[in-house]
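Complex shown without one protein chain; remaining protein chains in place.
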Amino acid sequence: MKLFIWNILLGFVWVTLTGNFTGSGFLAGFIFGYFVLVFVCRVSGSTAGYTRKIPQGIGFTLFYIWELIMSNMRVAYEVLTPSHGMRPGVIGLPLDARSDAAITILANLISMTPGTLSIDVSSDNRMLFIHAMHIDDEDALRADLKDLERRVIELLS
Amino acid sequence: MIEWVTLATMLILVLALVLTFVRLVVGPSLADRVVALELIALIAVGIMIVYAIQVERAAFLDVALVLALTAFMAAVGFARFLERGGSGHNE
Amino acid sequence: MNPEVALPVVIPFLFGSLSIVLYKSNAAQRWLGVIGTGALLIASIILLHNTYTHPDGVLTIALGEWEAPFGIVLVSDLLGAVMVVMAALMGFAVAIYSLATMGSEHEKFGYYPLLHLLLSGVCGAFLTGDIFNLYVWVEVLLVASFALLILGGERAQMEGAIKYVTLNLLSSIMLLTAVGLTYGMTGTLNMADLVGRFAEIENQGLVTVVAMLYLVAFSIKAAAFPLFFWLPASYHTPPVAISALFAGLLTKVGVYALYRFFSLLFTQDTGYTHEILLWIGGFTMVTGVLGAARYYEIRRILSFHIVSQIGYMFMGLALFTPLALAGGIYFIVHNIVAKSNLFLIGGVIYFLRGSHELKEVGGLWRERPWLGIMFLASALSLAGIPPLSGFIGKYMLIRAGVEAESWGIVAVALGVGMLTLYSMVKIWAEAFWKEQPEAHAERAAQFERTISERSLAIMYLPVALLAILAVLLGVGMQPVYEVLMAAAEQMRDPQIYVDAVLGGDE
Amino acid sequence: MSETLTAIIMLLGALLVLIGAIGAVRMPDLLLRMHATTKAGALGTGLIAVAAAIFFVDTGVTVRSLAIVAFVILTAPVAAHMIGRAGYFTGAPLWDKTLKDELRQRLDRHGHYLHSGLEDTDDTPRSDRDSQ
Amino acid sequence: MEPLMAFVVGGMFAASIYMMLRRSLVKLVIGLILLSNAANLLIFTVSGMHRGLPPLIAEGALLPEGGWADPLPQALILTAIVIGFGVLAFAVVLIHRAYEVVKEDDLDKMRSTDT
Amino acid sequence: MLLAVLSGFIVCLLAPWLTRSLGDRANWVLALAPAALFVYFLGWVPEIAQGEAITIHYPWIPGLEINMSFLVDGLSLLFALLISGIGTFIIIYAGGYLHGDERLPRFYAIMFAFMGSMLGLVLSDNIITMFVFWELTSITSYLLIGFNHEDRNVRWLALQGLIVTVGGGLALMAGLLMLAVAAGGEFTLSGILAADGIHEYPFFIGMLLAILFGTFTKSAQVPFHFWLPNAMAAPTPVSAFLHSATMVKAGVYLMARLNPALGESELWFYMLGIFGALTMLTGSIMALRSTGVKAILAYTTIMALGTLTMLIGIGTEGAIIAAMTFLLAHALYKAALFMLAGALDHETGTKDVTKMGGLRKLMPITFIAACVAALSLAGLPPLFGFIAKELMFEAVLEADALTTFLAILAVLSAIMIVTMAAVFALRPFLGERKETPKTPHEAPLSMLIGPVILATLSLIFGLAGFIPAAALVQSAVGAVYGEPIAVELYLWHGFNLPLMMSIAAVALGLVLFWKWDAALALFKRLTFIDRFGAERGYERFMDAIVAVAEWQTRLLQNGSMSNYLITIVLTIVGLTGWTLLVHTDTPIPLGVMDFNVYEAVIAALVVAGALFASVTSSRLGAVATLGIVGFGIALIYVLFSAPDLGTTQIMVETLTVILLVLVLFRLPGFLNYSAPATRIRDAVVALSLGGLMTLLILAVNDVTVTDPISDTLVEWSEPEGHGRNIVNVILVDFRALDTLGEIFVIGLAAIGVYAMIRFRAEDKAK
Partner (left out) sequence: MNAMDSLILRTATRFLLPLLLIFSLFVLLRGHDEPGGGFIAGLIAAVAFSLYLFAFDASGTRKLMWMDPRPMLGWGLFIATLSGLPALFQGKAFFAALWWPVHVPGIGSVTLSTPLVFDIGVYMVVIGSVMAIVLALAEAEE
């Protein structure tokens, strides 16, 4: 099922790339996508499962873009103000998320949100290490991050 | 109007390019340089898009797309280099 | 449309790529090696025959049916066809020789595909009528030679390869630059088309300037003075079959290109350009032969002689009379045969004695007189001793020099001939006449035991073939002479070439 | 109208990129610089791509522009993670005003294992994350 | 633009040669890469530079709209880039292997095959 | 005739096989070949004696005027008879001398090859064919001198002979070609001799010197005489045949042959006269210093060669008669003496004449034959040598100039020759019997038949001078002089100055023989002759070549990559730049600077990146900067309408960086290997190339192209090429062959890389 959605997705990518929004164009894309998937899945096993909820995904994308804009304004402020009023530090965030996809999305989102940057996940995948521009209020920061994690887990559940 | 804006955008982007280049030159660590290189790739993507707008030729967007797709490979490559024991400092 | 013109390129491409596909089977690759080079030889002889018997003496094929000057044309005139035959001959000889001498590791890592593709690059360079396409062929053969050079991964190979690769790349880039400038000046890439377009350029001096860039680029490839460094630094490092192939073919591509460019395209100011060629030729002869005088390692001696002999080829082009040009081409032909054969014989010596050092080998005249005779035929030919092939070449060049009253180059050419003889006799006296030195007798015996008589017979086959050819080229010169004079006359009259390519007689 | 919108978004994007560049020059350590470049660079470029989509008013172009946006936003954090962790582990110095570092001591001697610090707590079932 | 590019190309040639003369294996190969790029730019420059005229034909048209930048040098450079890539990939691995075998980065210490 | 000349080579091919199958009798059977030739040539005598000159023509390489044309006249016939006649005896003799030697098949083969070459040389009408045979005699001679090649010294001496004669041969080649040009493109001797205007050739002197260089080296004239005695390292049959009777006379032959064409010049007279006379004297003096039987003969051969040269130089009727007579006489007695010397050496095991004595009873036939031949050598009646010597004195006295000088030298040398003839003929045989390494007895028949017959001929010809005069000498003289001359040879020619000179010479010579041991000791002390001799010069010359080679190779091929690069770059800049400055008439225009600021900034960043990469000491910094250079170039491609190029550049740049980082971490960082001065030098070199490229672009930019071929390609692209991306249509269709080549390059590079990485690795694993 997952793969079928992937296949449809790739067909869609094909259509958009070719700009040929017709049934035959999609069919061609679907076929090409099928072969690509057959090819890829021989080795790398199943792909990801986070594409199941497309509407939720769209909502999430909007959220993500919003976060992006916010983070940029924050960064812009820091960059442009003359004195560095930052209080940076590296903190470890214990993870509730368990799937690779969830952890990856979370890490990437954190990198894109204001003042935080994922550095790495511990080898047992239970701790995410984050560099933050401001850790004056560490608890609030952790709360924000946990909130983000919750949204991601929800999206992928 | 759009001519002036594209020109202004271009100028801003090349200014960004110059600044990033400074970081690339200054370093000091390899990771700093790679960060600069990544940004330069992004700026180049931007320049190509603005140029496509300027000359009204969408074909140049394809180049930007390829660059967007592959630019991060350099970062991955450098990261691999560092993690495999290459020294990241002035050497 | 003459499909046979493309065959010398297509055949090695097909066999080369098939050999890559069949990379797991050494046996299949060996078969493909002999069959492919044999087919190439047959095709090239047919090409030469058809070219020679054609009323214009020029055959062309416009690839993809895109007529000249818009598409790429392959052109077989006599100069090109003769060179292709020589390349194919060398390829065939080396392919046979390799059956007995190439290690299975070399085969496993692509020796045969590289051999085919080197030949395709060489043949393509000889046949193309398009300057950018020439660059491509030069790169094909160059990269093939890179790979052949390092096959085995010895320390010396690596060190030699660094110089070889760097300096040849520099030359390729100069060539590319020159091609770019040519297109920028004329808007064409077709050689025949360039003849007319160069003539239309107002600032004729600029054409000569670009000619100089080509001159340098090709002179590096040809290993002329003072640009030859890469050759003595590397040619002695790979297995000897590869050295033989290199010796026979690679520098000749540079020389061929100079012949092509400085007879077809750059004849605006021969008083200047060809005078420079003459000086380069003289210095090349002297520095090469002196380099050889210094060494006691067979392959190094031979490598420096390659350089030296290139000088004679320059001399033929520089004097630029029909006799001189024919002599120059003849010199190329003869040199391919004699020099490659000497390398192959050097290989036989190695397999019998375990060394390339003259001080460590000996006793071969007593034990293997036939090898000695084949060596003498090739070595004396190289030294220009009559009636072997080298003499005729030298005779034609010296005679052309005397007729042109170019005394300096005549004197140099003669003196260098004598030093060449000195080197050849050095090898003869040490490897053949001298007794096997006691200190190295054990290793020699060991090597001689490991080489089977069957392998030795396979090695003798191409060696004998080339030795006989060295004699025949001298003694049975008349038909060769007629072909070469016709080639030289073609070179002296570019209009024949231009009409054949652009005339649209199809 | 669309031209004006194009102009505004494009300029905004360019300015964001410029901010990223300034950050790259001005910020005091590697990780802080990456805060600037990753976010500002990605969004700035994305905005410019959006501007193109608006300008050309053509589905093919729109799709390509959006593909650029998607790719930039997808790859930028991955790249940032790779460089950041590599730079960090190979000892890029942190700014002297950095308050705390919970990561440094978690890496084992050979750099082959990153401890979570939670190893002795109970282990939750593994997902398929180890498969490869 | 061409006169400006003339200086750019000249500068690149100079930089690459200077780099190749540094005796270091690594610099040698980087210099070669630069040199190859410089030659490509040279071709691009001397065959004329035009803004906004890609040699692409719109669907249904027979010629590029509003003129075209010369496509032939572009094809040549593309070929040259690819060839350069192949050759330089070889060169890169060569210096790597040479260093492994010879254990020496200084080119002037690699003389055994000459002397 | 062709068969006659080539028979030597045919027998050469058969000889090894015949020798093996015939065993001990091989020499007798093989000797039939030269004997048959001798008879064949004798058949020509009646016709030629009438003064006929016959040319025979077989085409070989007519295009190059290299043909098997032969000229049979008195001169060539005389030589042909000597070669085949003496050759017959030599082959027989060799069978005895080298009896049981396993290399005999090889020996015969080379001997016959030589014989064929020698015949070809003297019979050729075509000068190039003659030269071909000339060189072949040098090569075969080399192989024969080095017959005992396991001896280091022998190899060295063989090389010496080869270098001198081939070196001279090369000059001769130039001289002959010049002669052909001077004769208006005539490549036959008959044609050249008939041609006018050779003396008006502007390079006549050079031509003459080149030819004489060739003939002097071959005929061992001073100062090239040293190789000949050294050639005595060869087995005696070789010395007898090549180095006395035939090959060394090739130079004399050619001078005689060309005498009608070149002999009128003063230079000819002085060169031949002076060098001939000096050679004559040198040969005699050196003979006097020698004790080896073969060495004595070798030096007297030099004397004879000098005499012949001198006589040809004098060039008067009498001189030419003397020369031809002397030539014949010398061939007869010297071949006999050499074979006898070989017999002595073979039987006693020593070559030193002072270590032999009292052999007359053990070797009576040898003794008598030696006496007869030596009498001829000494120029005593009634032998043929006497006639020759008298004619020589006569000719010297008739010389146009230098008469006294030549006469004194002639007498001096005659004195010493008498001494040495006596030494050779008497010392080993008379006196007390001395112990020798081997116990001597008479030599076998095969070794005696030749000397006996030849010595007898010396006697017969002396007594009956009209026989050789009519049959051989007269026609030969005619050929050399250029017009017919009547020749009569008599023992008694009146009581005149030459006879007095002879008597004086014989008397003084015998006195010297009396005191020879003392003279020998005295002469041996004159070591300066060795120190300053020509041989030393040869050695110096060879050493100098090796030294120059060393120096030059150290200078050029010194292994320093930077030096190589600098040389090449400066050559590029020198040749191209010089041409640009001198050969273009218009100054280079800067062109129109129309560019946008952002374009300029991007372009500047490309250069800045390149410059930074070249000066940075950070290796990875350089790679990262390479990245920006690549992206910058991609931007330039895009900004100037080349999207495909931009895309390709980006992809290639990315992959290059990937490759670099894959390999770089094994390599050390940048070290700075060069001093500041070196860096300045390098910067200058680099900037010169950069500057050149800038100028080239500006110059080419000034040239306007009217209709590039690409316009047609653009027009064809959609209708004919079915593609709208013109660049791609060019790549896969219009210029598909380029692309095919390109992918083969990529594939080849991959194969090479794979081999580089895996070859040794798998090696080690085993």
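Lettered A, B, C, D, E and F in written order, each chain numbered from 1.
The working rule: a residue touches a chain if its C-beta (ideal position, glycine included) is under 8 Å from a C-beta of that chain, and two chains touch if they have at least 3 such contacts.
Not measured: the values here are computed from a predicted model.
Trainee: Missing chain touches which shown chains?
Mentor: Within the full complex, the chain left out of view touches A, B, C, D, E, F.
Trainee: With the missing chain put back, one of F:S244, F:T647, F:S674 or F:N701 would touch it. Which one?
Mentor: F:T647
Trainee: Going by the touch rule given at the top, which residues of subunit E touch the chain that is not shown?
Mentor: 54, 56, 59, 78, 82, 86, 89, 93, 96
Trainee: To test your reading of the contact rule: which positions on subunit A touch the chain that is missing from view?
Mentor: Output for subunit A: 6, 10, 13-14, 17-18, 22-24, 27-29, 31-33, 36-37, 39-40, 42-44, 47-48, 100-101, 103-104, 107-108, 118, 120-121, 123, 125.
Trainee: Footprint of the hidden chain on subunit F, which residues?
Mentor: Residues of subunit F in touch with the missing chain: 643-644, 647-648, 651-652, 654-655, 658-659, 662-663, 721-725, 727-729, 731-733, 736-737, 739-740, 743-744, 746-747, 749-751, 753-754, 757-758, 761.
Quick note on the criterion: only the chains that are shown with their structure count from here on.
Trainee: Through how few touching steps can subunit D be joined to subunit E?
Mentor: 2
Trainee: Tell me which chains count as touching both subunit C and subunit E.
Mentor: F
Trainee: Compute per-chain Cα centres, compare each with the mean of all protein Cα atoms, and return the closest chain.
Mentor: Taking the mean of all protein C-alpha atoms as reference, the closest chain is C.
Trainee: Give the label of the chain whose average Cα location is farthest from that of subunit B.
Mentor: F
Trainee: Let me have the rounded angstrom distance from the C-alpha centre of subunit B over to the C-alpha centre of subunit C, please.
Mentor: Distance between chain centres, rounded to whole Å: 47 Å.
Trainee: Measuring centre to centre with CA averages, how many angstrom lie between subunit A and subunit F?
Mentor: Chain centres of subunit A and subunit F, defined by C-alpha means, are spaced 84 Å apart.
Trainee: Of all residues in subunit D, which are in touch with two or more distinct other chains?
Mentor: 20, 22, 34, 42, 44, 60, 64, 67, 76, 78, 80, 84-85
Trainee: Got the subunit C residues that touch at least 2 other chains?
Mentor: 132, 136, 139, 143, 146-147, 150, 153, 162-163, 166, 170, 177, 181, 183-185, 189, 229, 232-233
Trainee: All pairs of touching chains, please: list them by chain label.
Mentor: Those chain pairs which touch are A-D, B-D, B-E, B-F, C-E, C-F, E-F.
Trainee: Show which residues of subunit C lie in contact with subunit E when the two form their complex.
Mentor: 132, 135-136, 139, 142-143, 146-147, 150, 153-156, 158-163, 165-166, 169-170, 172-173, 176-177, 179-181, 183-185, 189, 229, 232-234, 236-237
Trainee: Note which residues of subunit F are touching subunit E in the complex, please.
Mentor: Residues of subunit F touching subunit E: 554, 557-562, 565-566, 569, 590-595, 599-600, 603-604, 606-607, 610-611, 613-615, 619, 622-623, 626, 629-630, 633, 636-637, 639-645, 648-649, 652, 655-656, 659-660, 663-664, 666-668, 670-671, 673-674, 682-683, 685-687, 689-695, 697-698, 700-701, 705, 708-710, 713-715, 717-719, 724-727, 730-731, 734-735, 738-739, 742-743, 745-746, 748-750, 752-753, 756-757, 760.
Trainee: Any idea which subunit F residues touch subunit B in the complex?
Mentor: Spelled out, the residues of subunit F in touch with subunit B are 596-598, 601-602, 605, 608-609, 612, 616-621, 624-625, 627-628, 631, 634-635, 638-639, 643, 646-647, 650-651, 654, 657-658, 661-662, 664-665, 669-670.
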